[in-house]
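Up next, chain A:
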Amino acid sequence: MTILLSLQGVSKRFGGLQALSNVTFDLPEGQILGLIGPNGAGKTTLFNAINGVYPPEEGRIMFREKEITKARPYDHARMGMARTHQIVQPLNELSVRENVMVGACFGHEHQDLGNASKIADEVLEFVGLAPRADQLAGSLNVAQKKRLEMARALAARPYLLLLDEVLAGLNPSEIDSMVQTVLRIREQGITIIMIEHVMKAVMNVSDRILVLDYGVQIAEGSPEEIAKNEKVIEAYLGDPKLAQQLLEEE
Partner candidate 1 sequence: MAILEIKEVTSGYGDVQILWGSTLSLEKGKLTCLVGGNGVGKTTLLRTVMGLLRPWSGTILFEGRDVSKLPAYAKADMGLVLVPEGRQLFTDMSVYENLEMGATNQRARPNFAKNIERVYEMFPRLKERGGQKAGTLSGGEQQMLAVARGIMADPTVLIIDELSLGLAPVLVLQLFESLKLLREEGMTLLLVEQNVQLALAISDYGFVLAEGKTELEGPARQLIKNKHVRAAYLGL
Partner candidate 2 sequence: MKRSLFSIFTVLVLMGLILSACGPGATEAPAPVEPAAPAATEAPVEEQPAATEAPAMVEKTVVIGFTSSLTGSQEVSSKRQVNGLNLWMQQVNDAGGIKLSDGTVVKFAAQTYDDESNKERVQELYTRLITEDNADFLISPYSSGLTAAASIIAEQNGKIMITAGAAEDDAYKTGNTSLFQLYTPGSLYLISTVDMLKTLDPEAKVAIVHENDKFSTAVVEGLKPYLESHGFETVLEEGYASDTADFGPVINKIVESGATVLLGGGHYPDGSTFARQLYERKAGLKFVSLLVAPADSKFPELGDAALGVATSSQWELVATHTPEEAAVLGKEWYGPTGEDFAAAYEAMTGDKPTYHVAGGYTAGLVLQKAIEDADSIDPEKVKAALEAMDIFTFYGGIKFDTSPEAHGLQVSHQMVVAQWQKNDAGELVRQVIWPADVATADPLYPIPAPQ
């Protein structure tokens, strides 16, 4: 099993805040890694560190056996990494198709405009945005913008896909269909790290789960192991006893 991505002792500070401390893991090719933790735990910061938006101060990041710790985001993209954003970042004044074409044109396959347009149409079909291809991206609703983010990332045909809360804000049936989409992406051989709050989904699709709290990696393991982990339950799932206690006071 080849290791696609490897983090060794990655740390990141913002002013006085230790956003990430000593995060270390290996991600084998073809797997889905779930990344969970409370808001503010540093999950998105970890994504930003992995794809070069905020390079870490300490530690090393290896991607496809090359060190990419200090590389810029576009270097990552060209090497075959793509991501979606938790807070959607559509290119508002461009059409949906053009948005996706940017992904195809500047990702690691570096397609020309003609091919990019074809890829864009395929990918839009895949994520279900085909009917809106000619609309301006700014006119989509939030859920559609999330899918647009996904389509842009997929159009780059990456080796590694970083999904930041793609399920957030979706209703259960949409979640189901999105989960299916994610699984189909994996079938194409794309490795995925996903940040997710929807526990059921993340437990179902992930091969492994990594839990962050205050920038510290508090647990890593199979979904089953994580579900039983006391620290995880306390830090993330909310202390059931606490809830109980409040209820009883009523």
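The criterion applied here is as follows: a contact is a pair of C-beta atoms (placed from the backbone, for glycine too) under 8 Å apart; a residue touches a chain by one contact, two chains touch by 3 or more; residues count from 1.
How these were chosen: all candidates are chains of the complex that A comes from, given by their letters.
Treat the numbers as computed from the prediction; the structure is a model and nothing was measured.
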Touching candidate for chain A, same complex, options 1 or 2: 1
For the chain A and candidate 1 complex, residues of the former touching the latter: 16-17, 38-41, 138-143, 146, 165, 168-172, 197-200, 203, 214, 234-235, 238-240, 242-244, 246-247
